[in-house]
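Missing here: one protein chain of the complex. Every other protein chain is in place.
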Amino acid sequence: MDRGDRRVFAGLSFSLESGNALVVTGPNGVGKSSLLRTLAGLVSLSEGSLNLEGGQSERSVAEHTHYFGHQSAVKPALSVKENLAFWRDFTAPAHVSNFDPKEYGAQDILEDLGIGHTSELPAAYLSAGQTRRLAVARLFVSPRPIWLLDEPTSALDANSEAQLIDLMNDHLRRGGMIVTATHTPLSLSPLQSLRLEALSIEDLAPLEEIG
Amino acid sequence: MSSWALSLFQRELRLAVRVGGGALVGVLFFLAVVTVIPFGVGPDLNLLARIGPAILWIGALLATLLGLDRLFQADRDDGSLDLILMAGRPLELVVLIKCLAHWMATGLPLVAAAPVLAIFLNLEPTAIGAVTLTLAAGTPALTLIGAIGASLTVTLRRGGLLLAVLVIPLTIPVLIFGVSAADAAVNDPVPFMTPFLILCSLSLISLVVGPFASAAALRFSSD
Amino acid sequence: MGILDFANPTRFMKLTQLVLPWLVGLCAIAFAVGLYMSFFVAPEDYQQGDTVRIMYIHVPAAWLAMMCYSIMAISSLGTLVWKHPLADVSAKCAAPIGAAFTFISLVTGSLWGKPMWGTYWVWDARLTSVLVLFIMYLGLMALWRTMEDPIKAGKAAAILTLVGALNLPIIKFSVDWWNTLHQPASVMRMDGPTIHPDILLPLAVMAVAFTLLFFVIHLMAMRNEILRRRVRTLRLRAASAARPAGGSATLQPAE
C-alpha cells in the first residue's frame, strides 16, 4: 500500500484482526499522520487497496472508521451537548459482524469522561483538556468498529489518559479495531506495532514520477 | 435520512446566529454599500430611481460573496470538515443543506432589507416589489454559485478576495437577468416574466451544478 | 473581572433596584401628559395641518439618538482613560437603544416627509448624517456581537466610538457641503413656523418623557449586562471545576 503525493511511503502492507490494536511508531515526518488520513479516506491511494472483511458492502472502508486527529472539531458557539448531539446524528453508524458496541447516551459518556457537569455550557468555556475529552466522546455516541487515533493522549492529563486507555481496551474487547500513531507507549492489550522508517532516496525516486 | 439533515441544518443556523456568527453583518454591509453610492453619484432622486435596482443587486451580490468565505473554511479550521467528509452522508446534499442554512441566515435578511433600502433610492412601489421578488429568486443562485468558490478556496489562508474574483464572472448572468427583470417591471413595454423566468431557471441550474461542483472540490481539498 | 470590579457593579445593582420603580413611574406620567398634550392641547399647524403632531415623537427621538451617542462617547472615555468597570457596560447597552431611537427618528421623519415633501427620503444633509449615525450604531453592535471576550470587545468598541465621535461632526459638515452642490428641487427647508409656546410645551414634555424612557431602558439593560457577565464568570468557574472532587476542594478550602 502506498500513497503518491509528494513524499510518503511505499510498499506498505499490513492486516489487522478484529479486537486488535495497531500502534504506528516512527520518527517525525515519516508519514504516521498520512497513513491514518489515508485509512480515513481523506487522502486517496495512488496504488493498492484497502479491504475490510465483514463490512457493509455499500459503504467504503473509511465510513467504518472514526478519525480522531489533532483538531477537536468542537464549535465554541455551541453548547457541549449540542456539539456532541450533532456528531451523533450526523455520523452514520456502521455495524459489522464481530463488533458489538456498547450503547452510550450523550450524557453518559460525558459523565464517564468527567465533563458531565459542563454539558449545558457553551464549549467556549472548556479548557484545552476538556475540549479534547469532548472530542473523544464523539467516538462513543455513533458506533463504528475502527478507530484511527492520531496522538490521542496529547493535551490529556495522566488521569484522563488512563481513563481513555481503559475505554480503548473496552472497545477492543468488543471486537473493535484501533490504529493509533503515538510517541508515548500505550498499554493496550492485544497489540501489534508497525514501525515506519524514513524512505531512502532510491525508494523515493519512482514515487516522484507517479505523484 | 432526514434526521441528520435536520441536525446539520440546525447546527448551521445556530452557528450563524450566535456570538461570533455574524449573520446580520451581511445586511449591515448591504446597507452601507447602498448608502455610499448616492455620495458617489450625487443625491439626484431621478437618477437614483433609474439605477436603483442595479445598486440593490450589486449590493446584494457583494454582501453575499463576502459572507461566503467562511462557509467551509470555519469547518476546515477546526477539523470538522474531515469528519463531515467521512461521515458517510452524500456530500452533495451536505453542501446543499449548508447553502440553504447559509441563505436563510444571510440571504433572506438581504431580501427583507431590500424594500427599505429601495425607499432610500426613491424607487416606485412596483419597482420595490419587483426588485424584492427578483432578489428572492436570485440570491439562492448567488449563494450556490458562491459555494463553488468557497470550496475551491477552502485551503487558502485568505481566500475571501480570491473567492470574489473567481465567482463574480460566474454570477454575471444572474445579475443581468435580475436587474433587467426589475427594470422591466417599471418600463411597461418590456415584459417582466421573460427575464424573471430565466432568472428562476438560472437559480434552478445552480441548485444542481453548485452542490456537485462544490462537493467535488471539497473531496480534493483534503488531499 | 477582578475583585475590584465586583464591588462597583454590586453597589450599582442595589442602587438601581431602588431608583428604577420611581423612574418608571415618572416616565409613565410624563408620557401620559405628553401624549395628551400633543394630541389634544397642541394646535394644528397652519401650513402642515395635523402632520405636525409627528414632530412630538420625531424631534425627541432624533435628540435622543444624538444624546445616546454622546453618552457612549463619554463611556468610552471612561473605559479607555479611567478604566471604570461600568463604563463599557454603559456603552454596550446604550448602542441598541440609540439604534432604536435613530430608527424611530428616521422612520417618523420619512413618514412626515411623504405628505410634506412628496417623498419618503431625500439625500438631505441632516437626514443623511442621521443615516450614517444609524449605520455606526449597528456597526458597533455587530462588533460587540462578534467578539467573545466582553473586556476586549469593550476596548475595541470604545476606540471605534471615539473615532466616530470625532468623525461625526466632519461627516455632518462634509455632507452639508456635498448637498448644497446638488440641491434637489424637491427638498423643502425644515424651517416651518416659528416655535409657539403651545407647541413648545408639549414638545418639552415629550422630550422629558423620552429621556426618562431612555434612562429606564438603559439602566435595565445595564443590569442585564452585569448579570450576563456574572453568568459568564460562573460558567467559567463551573467549567474549571473539572472533576467534582477537584472542584469541591477549591471551593471548600478548610474542612
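We just call them A, B and C in the order they show up, numbering each chain from 1.
Here, a contact is a pair of C-beta atoms (placed from the backbone, for glycine too) under 8 Å apart; a residue touches a chain by one contact, two chains touch by 3 or more.
Keep in mind that, in the parts below, contacts and distances are computed from a predicted model.
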Choose one: "NADH-quinone oxidoreductase subunit J", "Molybdopterin-binding domain of aldehyde dehydrogenase", "Dihydroxyacetone kinase DhaL subunit" or "Heme exporter protein D". The correct choice is the protein name in UniProt for the chain not shown.
"Heme exporter protein D"
Absent chain's touching partners (shown only) are C
Touch criterion as defined above, residue of C:A73, C:I97, C:V175 or C:I199 at the omitted chain:
C:I97
Which listed residue, C:H84, C:K172 or C:R235, touches the chain dropped from view?
C:R235
Of the candidates C:E44, C:D149 or C:D198, the residue in contact with the absent chain is C:E44
What residue numbers in chain C mark contact with the hidden partner chain?
3, 6-7, 10, 39-40, 44, 49-51, 53-54, 57-58, 61, 96-97, 100, 103-104, 107-108, 111-112, 114-115, 213, 217, 220-221, 223-224, 227-228, 230-231, 234-235, 237-238, 241, 251-253
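As a working rule, only the chains that are shown with their structure count from here on.
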Tell me which has more C-beta contacts between its two chains, A-B or B-C.
A-B
Distance between the centres, which are taken as Cα means, of chain C and chain A, whole angstrom
52
Cα centre of chain B to Cα centre of chain C, whole Å, reads 32
Set of chain A residues in contact with two or more other chains
76
Can you list the chain B residues in contact with two or more other chains?
19-20
Contact footprint of chain B on chain C as seen in their complex:
110, 119-124, 128, 131-132, 135, 138-139, 142, 145-148, 178-179, 181-182, 184, 186
Within their complex, chain C touches chain A through residues 148, 235-236, 238-244, 247
Chain B - residues contacting chain C, complex
19-20, 22, 24-25, 28, 31-32, 35, 38-39, 42-45, 48, 119-120, 122
